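The complex appears here without one of its protein chains, the remainder shown in place.
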Amino acid sequence: MYSNLIIDLMQIIMLTISTVVVMMTTAFKRDHGLISGLTVFGLFASLLTFVFIQPVLPLEATQLLIIDEYSLFFSNLIIVGAIGVALLAYPYFQNHNVQNEEFYILLMTATLGAVVLACSNHFVSFLLGMEMMGVSLYAMIAYPVHAAKSAKFPLEAGVKYLILSALTSGITLFGIALVYAYIGTMGFDEIPAALEAAGELGPVFLIGVLMIVAGAAFKLSLVPFHIWTPDVYEGAPVPVTAFLATVSKAAMLAVTLRLLLVSNAIELNVVTTVLTVMAAVSIIFGNLLALLQENVKRLFAYSSIAHLGYLLVIIIAAAKIPGALSVEGVSFYMLAYFVMSLSGFAVISALSNSEKEYDQLADFRGLFWRNSWVSAVLITVLLSLAGIPLTAGFIGKFYIFTTGVESELWFLLTMLIIGSAIGLYYYLRLIYIMLQPAEDDANDPAAVSLPLGAHAVMAAMTAAIIYLGVYPAPMIDTLQSLASAF
Amino acid sequence: MLDLLWLVPVIPFIGFLILTLTFGKLPQLAAGIVGAGSIGLSFVFAFLAGSSFLGAEISSYSQTLWTWMSVGDLEVGFTLYLDGVSLVMMYVITGIGFLIHVYATGYMSGDPSFARFFSYMNLFVSAMLILVLADNLALLFMGWEGVGLCSYLLIGFWYKDPNNGYCARKAFVMTRVGDAFMAIGLFTLFVSTGTLNIQEAMLEAEAQWVVGSGVATAVTLLLLGGAVGKSAQLPLQTWLPDAMAGPTPISALIHAATMVTAGVYLIARTHVLYLLAPEVQYLVGVIGAITLLMAGFTALTQSDIKKVLAFSTVSQIGYMFLALGVGAWSSAIFHLMTHAFFKALLFLTAGSIILAMHHEQDIFKMGGLRKDLRWSHALFLIGTLGLVAFPGFSGFFSKEEILATAMENHDGGYILYLAGLLGAVMTYLYSFRLYFLVFYGKKTHDGHEVMGLHLQGPLVLLAIGAVFAGFIHIPVEGVFPEMEEHHPSVMAQAAMILLPMLGGLLAWWVFVKGKVDTEKLAGQGFGAKLHRFWFTQWGMDWLYDKIIVTPYTWLAEVNKNDFIDSIYNGSARAVRFCHEVMSETQTGELRWYAISIAYGLLLLVVLGVLL
Amino acid sequence: MSVLFYGSAIIAVLATLLVITRTNIVHALLYFIVSLLAIAVIFYTLGAPFAAALEIIVYAGAIMVMFLFVVMMLNLGQVTQDQEKAWLTPSVWIGPSIMAVPLLVAVIYAINLNQEQMAHTVVGGKEIGVALFGPYVLAVELASMLLLAGLVGAYHLARK
Partner (left out) sequence: MEMPTVTMQVIPMEHGLLLAAILFIMGMVGVLTRRNLVFILMSLEIMLNATGLAFIVASSHWGQVDGQIMFLMILSLAAAEVAVALGLVLQLFQKRKTLDINVLGEMKG
């Protein structure tokens, strides 16, 4: 049993070992290149362990964690995202003269937390994963705070994220406590049986569930818990923003969906109502807020609010259609969104460093004529975000439509169409700005020498966007097997 | 060999990728080899696949490359479908496309954006092949939009001249109007038949729809909208002459041989639906008839050599529509093929003349060129004879089939026949006017033929096609319903052949003999009015002005806060206003943020207690 | 036992009220410690002596001292106190306090008082130890990584 357990937990064990190795190496020799290389290597090693895990699935690793196809998919996604962030971070912090090595330790612990979160099957591991990620992120967001000349407002963003995140994790924890007090168990899959034993649903339980939903909604930046998103996205260093937009969202989404489906909470009327309201408002608010935004990082922040709103539509649909299709749709949309966001932030990161970030719309004017490759990547991302055919975003939107139509969520579909129409405007606006003739070259982000790591991330993610858009069938097949977990 | 079919559209796409991903850094020779070679290779595979298709004696062949997506019950595949019609189209696109590409390596040589030109051209060919080989509506629409995009890019190829950009946009917007109709049509078809597969949709429609029913009429009308836009028929024809702003090989490939015939292909492909909506089918014929006459008259008044050819294209496509309207499906496709040969020949020869005249396109500044430009003269004459349907030339066989069917058609086909006959006269008249003005008369400019194997070689092959393509038998029997053989009386046949020749004589009489002073005739009184009427495409521009622009400006005048406008502006303003209100919530103040989260929690908890 | 519980509860609430209304940081901290001690007593009455001990050792003993240490280090004296007085105007605290009322009402309604009384069992240190190194062994390991993240983060941020 224990040998199986070790294989099962191999990814997590490997991540832990890599973290310790990175930390120990830092203690003996501070070398930015070495440490970042070790980090990428360690993450790769952890990623590759899935080869060994796959054959023994699914297996519960104690009551806390469950490793199945579904959680393995999300952990792999998370680790890929972390590799991308590490590749972006190296050139970004290259001119940051304060010690950089701790960043990679924090990146590793945050990734570990995200993986634990994605695998958790119990509120204790849920708490630990969420907070491991959260605590690491507080420090990562505020990381360049020492620099005499830092690109943005890391301190402001760090404090904002810390206070608001601690506030909501307090709320989540209290919710968990209420649920636990009512049913007497904290394992996700024991909830339905315990509920049955408890008889009718008490309001304590409902309020507890809603408080947990609020905590998840905060991390997923859904209205009305979205308000931190733009400020933190803007103030954090770009690689960290990329982490927030991809890894943190994917991990939280994975566990939320599992919790909702496994505990049957999605079938509660209150929960669907609350989620429906959140989805509708997120779609509209997110798109409206992004409309005339002049800062690209904030624009992505607002658009992420809208996209998570879209995603929520598929989750809500799970109440009426077979959970398998919903899991498939959510996973695909998350994958698509993950790839698009990472690619988009890689573009900003490629143009920026820790002393100067090029994130104003004006910086992108005429970028196409100065650096066609980078702007072609961004155009691909924007078209995909807008849901143009032959991109990953289109297939994702298609899932929303199919699931929405099948479960007759006409109201949400209307919101989706309105939101997409508004969205098209600001995505095309950015493309238009990039295609305008360049005016002066004084403020020229393309003059910054483009780093190799960022190129690799951009190339890989763009290829993924197009591949998923043109030939999604193999990925869809893979995702269909994920649903066997439920 | 049939399983090589997928290579046919893929090879041009690979050519496009190579040319694009090298960012124009490829030397001209290499770019030319990749650009033209990919189409040549594609033609070879098309030929191989096609000959084994014909040898196999099957009516159709599908090849699924991969399943694009299967979400829920719906499955959409990247599937190619080959039957007689798509086979003909595939041959025309790759074969004539290849010749035009070879010609273009000579014509465009020295252009700084040589590689960009060929990358667009390759993308176009690939998209066009996907359009004709598509097995389902989604793929067809993708190809349809793809060729539209390439057409836009290529018309505006010399983007430094703002006028070219304007022409490109005009073409894009006008075809877009048609595309919007077509998209709705395709969607309606999909919803009512429940399948995206074209053949299945046809069968479903045949089984479900009643002849002349509302849904059949609506779908066919909407599809007709798309076809009319793409094929430059009334009332969306005005973009094609402007599209001549692009380089001449583009005009030959896209705006004569292939893309503009996509509308004809679309209607032929969905002919089952049109049989279920006879009124709309007749409307197709009427549109064709009016367009062919109108364009013929307009061609007579043009002075730009490419514009004359452009209007003649509009006119010839009118013939194809006429054929579709009277149910001569295979004749339409037949004429499409022969037209591709002689019109490509005419355009490319015109390109040679333009090169020889140092980019002069005004036919009144040419004249007497038959001595200087021996090659061009001979080739242009062959092309002209094909165009006017001179007996023995390719156009003769196809056009005669169309007219014969129209004549025998009992449901109002006779009027269409008369229009077609009159159009044939006009064809002689404007074609020979062009020919005589360019090659006869007083010599005003010296021209020097630009020679080269890659210029004259394709032209000679096209000329051979323009002569002999009429003898090709197109393998479309299994696709279209059987047509009874038409044997018009000898008198009728003689009339059909001889009457139009009067137009040629008239042209000779006027432009060679100089018996009539055309300038004087067109310069004053009734003649001037007529000339203006013809020149403005029977007043189409004027009509647009009266029907659309004037009422619009009038409405705008009457109502300063114009109603329609205020809907658009108002909603835009409302959205902006909402944006500003929302932005106010992002105050940047941490305390307010915390309070908003607390309020969110309160909202949730209250909801939880109440529900 | 119930006397002990309700008495401690009142002390905890009053002390906490004082924490959030004080203007002097050190005073507030001391009240917080009082509140923590009262809660530790409650833990004891609920049959969780181990948690009670940890509450005092870790919370009051370590975390509060950390606060105190920072306060001392930054030397936040009279200036801060005056500032706090100026900031803590009714206009600032009335809004959130009023909002808190419906929240509290909703929670009280949900908790639904006056159910039948239930017996409590004492769960001592031994059982907790067994559980920690049995089914929850992974949680212990993961908690160590959480603390590591906190450590590295604090080390980086607190550096001059």
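Just so it is clear, A, B and C label the chains in written order, and each chain counts residues from 1 on its own.
Please note the rule applied: a residue touches a chain if its C-beta (ideal position, glycine included) is under 8 Å from a C-beta of that chain, and two chains touch if they have at least 3 such contacts.
Bear in mind that the values here come from a model prediction, so they are computed numbers and not experimental data.
With respect to the full assembly, the chain omitted from this view is in touch with A, B, C. Although one chain is not displayed, its contacts with chain C can still be listed: residues 1-2, 5-6, 9, 12-13, 16-17, 19-20, 25, 28-29, 32, 35-36, 39, 42-43, 45-48, 50-51, 54-55, 58-59, 62-63, 66-67, 70-71, 73-74, 76, 80, 83-84, 87-88, 92-93, 95-97, 99-100, 103-104, 107-108, 111-124, 127-128, 131-132, 135-136, 139, 143, 146-147, 149-151, 153-158, 160. Residues of chain B that touch the chain left out of view are 583, 586-591, 594-595, 598. Against the chain not displayed here, chain A makes contact via residues 123-124, 127-128, 131, 134-135, 138-139, 142, 145-146, 153, 155-160, 162-163, 166-167, 170, 173-174, 176-178, 180-181, 184-186, 204, 230-231, 234-235, 293, 298.
One rule holds for everything that comes next: only the chains that are shown with their structure count from here on.
Chain pairs A-B and B-C differ in how many C-beta pairs they share in contact, with the greater number at A-B.
Measuring from the averaged C-alpha position of chain A to that of chain C gives a distance of 32 Å.
Between chain A and chain B the centroid-to-centroid distance comes to 46 Å (mean Cα coordinates, whole Å). Centroid to centroid, with C-alpha atoms defining each point, chain B and chain C lie 76 Å apart. Multi-chain contact residues of chain A (touching two or more other chains) are listed as 203, 206-207.
Looking at chain B, residues 598-599, 601, 605, 608-609 sit in touch with two or more other chains.
Within the complex, the chain B residues that touch chain C are 595, 598-599, 601-602, 605-606, 608-609. Across the interface of their complex, chain B is touched by residues 159-160, 163-164, 167-168, 171, 203, 206-207, 209-211, 213-214, 218, 224-225, 227-228, 230-231, 269-270, 273-274, 285, 288-289, 291-292, 325, 329, 372, 389-390, 395, 398-399, 402-403, 406, 422, 470-473, 476 of chain A. Remark: chain C residues 95-96, 99, 102-103, 106-107, 109-110 touch chain B in the complex.
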